[in-house]
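Okay, so here's the structure we're looking at.
Yeah, one chain of the complex is gone here, protein chain that is, but the others are all in their spots.
The first chain written gets the first letter, and so on, giving A, B and C; residue counts start at 1 in each chain.
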Amino acid sequence: MSVAKILEIALRTGRVTRRYPYEPPLLTPEFRGAVKIDPSKCWGCGACVKVCPPNALTLKPAGKEATLEYFVGRCIFCGMCAEVCPAKAIEVTKEFELSATSLEDLKSRVIHRLARCSICGAPIWTEAELRTVVKSSPIAEEYYLVCPKCRKERFAKAAMLRLGAGSE
Amino acid sequence: MSSVNIAKALRAIKKSVWVYHLNSGSCNACDIEVLDALTPYFDVERFGIKLVGSPRHADVILFTGPVTRESLPKVVKTIKAMPRPRLILVLGSCGVGGGIWWDTYSTLGGFKKLEEILRENGVEVDRVVYVPGCPVRPEAIIYGMLLLLGLVEQKSKRVEVVASEG
Amino acid sequence: MLYSVAAAVLSLALAPVYDGLERKIRAAIHTRIGPPILQTWYDILKLFTKEIVVPVGGAWYTLVTALELLALIASSAILYHISSYGLGHATLLESVAFIVLTSVVATLAIVRAVSQNNVFSVVGGFREFSLMLSAEPFLAVSFLLLASGAGSLASKSIATAVLAVSSYVISGRVPYDIAEAEPELASGVNIELAGPLLGLATISSVLKKLVSATLTALALISFVGLSGLSSLTAVVIATPVVWLVHTVVSTILGRSRVDLAIRFLYVLLFFLSSTLVLSFGLGL
Partner (left out) sequence: MKSDSSLSTIVKALEEVGAFVEEVRDSEVYFRVTRENVKAAARALYSLGAYLKTCAGVDERELSGLFAVYYIFGLDDHGVDAVLRVLVPQDDPWTVSVVPDVPAADWCELEVRDLLGIDFRGRLTKRLVLPEDWPEGVYPLRKEFKYDEKPPRVLREELSEEVGIPVGPYHPALHEPEYFELYVEGERVVDVAYRGFHVHRGIEKLAESQRFTYKQVPFLAERICGICGFVHSSCYVMAVEKAAGIVVPERAEFIRSIVLEVERLHSHLLWLGVAAHLLGYDAGFMHAWRIREQVMVLAEYLTGSRKTYGINLIGGVRKDINTEKIDKVLKTITDLRKEFTELVKAMLAVPQIKSRASGTGVLTKAEARALSVVGPVARASGLYRDVRKDYPYLAYKRVSFKVPLYTEGDNLARLLVRVDEVFESIEIIKQLIDMLPGGSVVVEEYDIPSGRRAVAAIEAPRGEDVHFIITGVGRPYRWRVRAPTYQNIPALRAMLRGTPLADAPLTIASIDPCFSCTDRVTVLDVRSGRKSFIRLKQGV
């Protein structure tokens, strides 16, 4: 009777159940889980924030600091942030046991101190990013601690001076 | 009945968890993984978990989706029909944080917002466990359920680190 | 008598375990581990810790559910009583009482279903009714025939076959679980129940399976011609075996449709019954 064939199949197959959590999960080496940001490598440049489709990564300046927040509860696990990170600070882990009883537990933050413009005092980029830039191409402090706006103004002023526009 | 003894309720359902699956406008992927958790490789029936067809029979609601505007009244109605204590397992990035469409005109942006509306309508929710994933793996659903029942420790912790001084 | 009561009590306590075993075996055929054997007990115990939500219909409703359960307990008690001296020697009173009780159980279930203010439940109730109409008469006739002890071996065998099929139908398993068919009726007759009331309904459905298995076990054991304690023991042991057969059959089949189910049952049971009548007429 071919109706009973299913019994034969079942007998031959046995039990396939993985006894998770007592046995390891059915993961493959390619699995993309939650990402992890290495605070010692992160510059706070925001490239990951720009590429993140669901805005799970945000970079918010507040006072003297800028916070890079990773909200795993909105993450779609695409791993694009790790691909674009210039500092290789983002790692795609195999972590999927992320459950939590509160949304706050699903957030991880890297706090960056903001460097301030030596002229106008406005926050410019994060200190970590400035350090990296200086390391790769040494420039004088009077340049890198000036915000783009002030730099433009300073340049304009200098150009005017050169053109002899005077001393008002 | 405003206060419910959650610990007692959890003890009562520890060996027999009847779940009702509530989709509030998700893309289907989490919903399919919910079904997948029932099938041989994961077999949640070994924990006494059973999928039931009516919210009245449910001990736990498996909630998926970002809550679309259209589904909102029905979602409220369904959660209302569930007896206390109302235990809810929010599955997937849509339910947890609104997902990729968290701020569009036709979604509410996840369970948190829904909870506020439920409270406005006098519907209390007793315990919520959030399970991120896009979609949630069947193992993640199992893990979340065990966390809800208090059988495993929570791994996720709020982390706040100051970037290194270089 | 004492033994019969003991056997009945034992079987009533074991019925949820048999049901757990059924789920375990079904899981094995699905190639998975399945729930613990005591799962049905856990489910029932949990349901009784839940708050009581009395659906529309109130006390009347609770009464019907409780009566249904009582009738089931009574009918299994009668079966175990009969078991102590074999089906062929049952008195007319006992047989009629059993038949009446089975009809009462079915009727109460239908009353419970249709008195609810829910379309699914009402549809489920009507389906149960049609199913009862098609299975119950055959169950009655074959049971009474076997209880009378009359007829040849051939006619007895056919009567046992009729009894086995119709008792399988009343157990509410696939393919005849159309009253609570989950996909189209969202658990049909039970949809409005919750908490302890659902617990009672769950026990009822387990006991239905018990009565069904015991009935077939009793009919089969009667062939051996045992009596007294040995007959009782044999029935108690044979019951889980029949239950096991029911489990396997229900796992490898799909759900029928109400019209198909009834057509199939009528054809099968009419065929068997006419053979039965024929064998009686020819005096085989």
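Everything that follows uses one rule, which is that a residue touches a chain if its C-beta (ideal position, glycine included) is under 8 Å from a C-beta of that chain, and two chains touch if they have at least 3 such contacts.
Predicted model, so just to flag it, every value in this text is computed and none were measured.
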| item | value |
| --- | --- |
| Among the chains presented, those that the missing one touches | A, B, C |
| Contact residue for the chain not shown (choose from C:122, C:154, C:226 or C:244) | C:122 |
| Residue among B:22, B:147 or B:163 that touches the chain left out of view | B:22 |
| Residues in chain B touching the chain absent from view | 21-36, 39-41, 51, 53, 55, 65-66, 68-74, 76-78, 99-101, 103-107, 117, 121, 134-135, 137 |
| Residues belonging to chain C that touch the chain removed from view | 26, 29-32, 119-120, 122-123, 126-127, 129-130, 174-175, 177-178, 181-184, 186, 251-260, 262 |
| Touch list for chain A against the chain that is not drawn | 1-3, 5-6, 9-10, 13, 16, 26-32, 51, 53-55, 76-80, 83 |
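Note that in this section only the chains that are shown with their structure count from here on.
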| item | value |
| --- | --- |
| A-C or A-B - the one linked by more C-beta pairs in contact | A-B |
| Centroid spacing, where centroids are CA-atom means, of chain B and chain C in whole angstrom | 38 |
| Euclidean distance of C-alpha centroids - chain A vs chain C, Å | 63 |
| For chain A, residues contacting two or more additional chains | 15-17, 19 |
| Touching two or more other chains - residue numbers and ranges from chain B | 40-41, 43, 46 |
| Contact footprint of chain B on chain C as seen in their complex | 23, 27, 30-36, 39, 42-43, 45-46, 49-51, 53, 182, 186-187, 190-195, 198 |
| Partner chain B, residues of chain A touching it in the complex | 15-21, 25-26, 34, 39-40, 42, 44, 53-56, 71-77, 95-113, 126-128, 131 |
| Residue ranges of chain B in contact with chain A within the complex | 40-43, 46, 93, 96-100, 102, 110, 112, 127-134, 137, 139-140, 142-144, 146-147, 152, 154-164, 166 |
